[in-house]
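Reading through the structure tokens given below for one structure.
Here the complex is missing a single protein chain, while all its other protein chains stay put.
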Amino acid sequence: MHKIAMLGAGLIGRFYTMSLLNYRGKDEIKVICSIDPTEASKFAQEFNIPRWTTDMAEAIRDSEVDTVVIGLPNYLHKKAVLLAAEAGKAVLCTKPLAMNGPEALEMLEAVEKAGVFHGYLEDLVYTPKTLKALAAAQKGAFGKILWARSRETHGGPHSDWFWNKSLSGGGAIVDMGCHCIEIARNFIGKQNRPLEVTCWADTQVHPIDAEDHAVGLVRYDNGAIGQFEVSWTFRGGMDLRDEIAGTEGTVWLNHWLRTGFEMFTGVGQGGYVAEKAEGDTGWLFPVGDEIGSLGYVEMFMDMFNAMDAGRKPMEDFYDGYITNSIIDACYKAAKSKKWEPVEIASWRGGSASQAEVGLKDYDAAHYLIKEERMPNGNLKIILKHKATGEISQVIKE
Amino acid sequence: MHKIAMLGAGLIGRFYTMSLLNYRGKDEIKVICSIDPTEASKFAQEFNIPRWTTDMAEAIRDSEVDTVVIGLPNYLHKKAVLLAAEAGKAVLCTKPLAMNGPEALEMLEAVEKAGVFHGYLEDLVYTPKTLKALAAAQKGAFGKILWARSRETHGGPHSDWFWNKSLSGGGAIVDMGCHCIEIARNFIGKQNRPLEVTCWADTQVHPIDAEDHAVGLVRYDNGAIGQFEVSWTFRGGMDLRDEIAGTEGTVWLNHWLRTGFEMFTGVGQGGYVAEKAEGDTGWLFPVGDEIGSLGYVEMFMDMFNAMDAGRKPMEDFYDGYITNSIIDACYKAAKSKKWEPVEIASWRGGSASQAEVGLKDYDAAHYLIKEERMPNGNLKIILKHKATGEISQVIKE
Amino acid sequence: MHKIAMLGAGLIGRFYTMSLLNYRGKDEIKVICSIDPTEASKFAQEFNIPRWTTDMAEAIRDSEVDTVVIGLPNYLHKKAVLLAAEAGKAVLCTKPLAMNGPEALEMLEAVEKAGVFHGYLEDLVYTPKTLKALAAAQKGAFGKILWARSRETHGGPHSDWFWNKSLSGGGAIVDMGCHCIEIARNFIGKQNRPLEVTCWADTQVHPIDAEDHAVGLVRYDNGAIGQFEVSWTFRGGMDLRDEIAGTEGTVWLNHWLRTGFEMFTGVGQGGYVAEKAEGDTGWLFPVGDEIGSLGYVEMFMDMFNAMDAGRKPMEDFYDGYITNSIIDACYKAAKSKKWEPVEIASWRGGSASQAEVGLKDYDAAHYLIKEERMPNGNLKIILKHKATGEISQVIKE
Partner (left out) sequence: MHKIAMLGAGLIGRFYTMSLLNYRGKDEIKVICSIDPTEASKFAQEFNIPRWTTDMAEAIRDSEVDTVVIGLPNYLHKKAVLLAAEAGKAVLCTKPLAMNGPEALEMLEAVEKAGVFHGYLEDLVYTPKTLKALAAAQKGAFGKILWARSRETHGGPHSDWFWNKSLSGGGAIVDMGCHCIEIARNFIGKQNRPLEVTCWADTQVHPIDAEDHAVGLVRYDNGAIGQFEVSWTFRGGMDLRDEIAGTEGTVWLNHWLRTGFEMFTGVGQGGYVAEKAEGDTGWLFPVGDEIGSLGYVEMFMDMFNAMDAGRKPMEDFYDGYITNSIIDACYKAAKSKKWEPVEIASWRGGSASQAEVGLKDYDAAHYLIKEERMPNGNLKIILKHKATGEISQVIKE
């Protein structure tokens, strides 16, 4: 059982709190901290939290607290992490870890030096669907992963600070690309080093300085590609999907708009439908268990179980640092209009060389390229001659 | 915090235990009871349960235990419930409540006489999707519910006793119709009395005495229809869907085969894919969080929260009794080949008379029947003359 | 190449005409007949048809015409068919064939006596999806068909006469049940005799005499069940789906609301979206090729190719007669509240006795009931002892 200081009383602090307290949980939040005293006291009352404060240091140093959960705007993460490290408390930080790679590295070094438990609250790799698909991938169901697309798009974030580059570190890439990049990285395998990126980013719709739409490709040392698509311009709700392609299989995960819950209402029901839903009449696609579907429940279970078991969680600050480093390269590439290398101060993964193309023998003289059943029922076989390289075909009726 | 005796170490006992212990829960299982000592001791070890026994009465009377959870074959429910009532313990019983209506009534009377908390573990009305859809229905999003189809079909149950009518009370109707009937009843509204049923039931595939496929219609006093479709002959996995139609809207819930998790594997991953899945290569449709998607998590949360709050849970033994009574009528109707009344000893709901058809005025002389936009862009309006009853149409270009 | 008289200038006449003239077709419409001269002349002009008339007999007897296509309200089918038979013209009649079984029989006898080609324009068995699924069924992909559900529901028909029982012969059952019944019959196999029906029908929403919602079960002599669901009360568009379950497989066809075309629009596009669509903003689900998806294109191709080849089309008046006879039994059952026999004057199919349940040997002493992979990876096998009938299970780790 853990005793928690919750930093932040906004949407993310609320989701975290609901995840922690829900389901008759045994961990407890002892203090809530918000910059706004009204928000803080209301939050404490709503969730039956004994203490509230507007002073981050006070919450972190609360003598009963052993774990600090950071649900603050991006520009405050570093300060909170450094205080928690100093206080010797376990620290769980929301995504993205930092405003940029160098800041993330500083935070990583601080927690490692202090020897405190650190968890990176990258919830979307913890959705039950993602965990199950990752397990299948790790058991080889999809062969070698070749390409992983992760997409998060909606009409834009719900709080003002997200839209202000100096408080958030960027636009849609920092806000949601961090999810997509880390999801792809988990499927491709964390031992594989991200080498370089190409990226398009633009401000297409909103009167802001940061990008509101971006697409990027991250190339890994084993030849795999992570592709992210993020947008604050999307219409129709929140599009949250992953598509993974490997040599032996495919996975398609739809986390939000098409989850087997479809409803039409001519009259509406009043109020909230689902996060980022547009409209409340017509065909609507709510999500059954929003908090579970976003991964919060499994994420905190892993974090606290890891703490209790003295092991690392699935995602820690090193993962956050890698993600920030990839994002930095994306911003550089969007500007330079060329592929840019991902700069990583201390690479802790493997050093795979580019994987070889697999060769399948058809007969002594030929490699098999592919087979296909044709509409007339024939089987067509495409071959490559081992010696001459010539490509030919054989038809079997 | 509650201390539980778990009766039954089969699939259902396992799912219940995983739901209760998962997510860092605060309730505890103190004793597991199974008829098979090997199973009991293995189960105790696996889930870190301090005591095990093969004696149901011993488990129920365990002095530390305050709540009995029944995950036993149908023919043992009554015995366990009577023992728990006698011991003055709260009792949560799996579905169906009993082998038939009279048995259910006896159990209901026993717990009410003993004054113990009783919960009916009808998990499928507790899935997050179902709860959210029910909430929307209750807020009027679909108007008056006219028809509710609930379907559960797969290749047949996983334990021998299900297939033996004298141990289970019947076939697919008792096994899964209980879910479907209660789901429809929740959407239609529990205050509405189920009046009569028509039912087809047959043994189409398996060499057994009980039905392995059935369809039934339950007519309620407000004119609504609950439709159930159950089968142990279905191919392709487990088809678990609800479709609700109301005067103002529609809901389609897909709980299993199409939940936004689609994968293709040419090689498989070895072992279990999802409950009742067929095959482990090709296109597969796993479910992310099986236990959550089946409603177990929310169900136990409601049960224990209700106990703590001194209120009734969403589903109690009275609901189990109504369900058993409807099932009894279904078996009668399948045999008599006519609609049969649902016999309920003590109806506790409302006494709605058949709802009137709503009349919408078009103008002083006409009711509006409907409007439709035609392919050529015209609007066609169908009217009924208030005095003459004549039906006519108006076209607006 | 055929020369056609088109009877009826309403929605159905329009769809038929678009199907016949589209795609650079070689058949020609020579005369259009409508009761309303304005409609008739507009229609002739729009589709470049040389002649129009308000006189049905004149159109049928047009000397250039060899084929009469009937797209009229139900109460006029018989008159048109008898005139066409008399004139010795090929006749293609829209669905349902007649107001009831006896009328259908009279029409069948007339065309057979006259020796003219007769086609029953049951378009929904001709959709490309349905044809392909039927072909798979006939090749054994689904084993023996056990159950076939066909559903057509929307907000109600677009013309006044449909709502008037004396002009249409009934409500939603006559209007759409005819489709659903014949779709199920095709999957189950036309050689199997429909024996009896149970049916619920009610007027739930509209101020009319006919039923606006109904569900029925048709039992065939081989034990298979055809299930139809029809409604004029459905919200959200037109729900047009078939679900087929056999001993070896399953088919799910979605013809309208979920065909891989999904769009969200905040502003709409003005005008028509798709047949029976509700609303023109929010999430919409149009159909790409409406006419093709409803089966019109393939249907007329079969009809004219059959005529040219001197063979029967896939659907002729005998099929229409069977459908009407089943509908008659449904109306009787809805009233009598018991299963009613289907009365067929001259059964031309087979006389299958109730199919036996298949028995699969597990070993010398046991039949196999089923196998299932459990969550812990074990394989569970359910057996029946051949001699004692006892059911038992074996677990393989």
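Here are a few things to note about the model shown:
Note that the chains take the letters A, B and C in the order they are written out, and that residue 1 is the start of every chain.
We adopt the following convention: a residue touches a chain if its C-beta (ideal position, glycine included) is under 8 Å from a C-beta of that chain, and two chains touch if they have at least 3 such contacts.
Just so it is clear, the structure is predicted and the values come from calculations on it, not from any experiment.
In the complete complex, the residue from B:G88, B:G282 or B:G350 that touches the missing chain is B:G282. Contact with the chain not shown here comes from a single listed residue; of A:W52, A:Y120 or A:F234, that residue is A:F234. Listed residues C:G140, C:P341 or C:G389: the one in touch with the omitted chain is C:G140. Chain B meets the missing chain through residues 235-237, 264-266, 278-279, 281-285. By the touch criterion stated above, the residues of chain A touching the omitted chain are 11, 14, 142, 146-147, 149, 153, 155-156, 158-161, 163-164, 198, 200, 202-208, 213, 215, 217, 219, 223, 225, 227, 229, 231-236, 239, 245-250, 271-273, 275-277, 280, 290, 337-339, 357-359, 367, 369-370, 372-377, 380, 382-384, 391-393.
Where chain C meets the omitted chain, the residues involved are 22-27, 127-133, 135-136, 139-143, 248-255, 258-270, 286, 288-289, 292-293, 297, 300-301, 304-305.
The working rule: only the chains that are shown with their structure count from here on.
Centroids of chain A and chain B (each the mean of its C-alpha atoms) stand 36 Å apart.
Taking each chain's centre as the mean of its C-alpha atoms, chain A lies 48 Å from chain C. The set of chain B residues that touch two or more partner chains comprises 142, 248-250.
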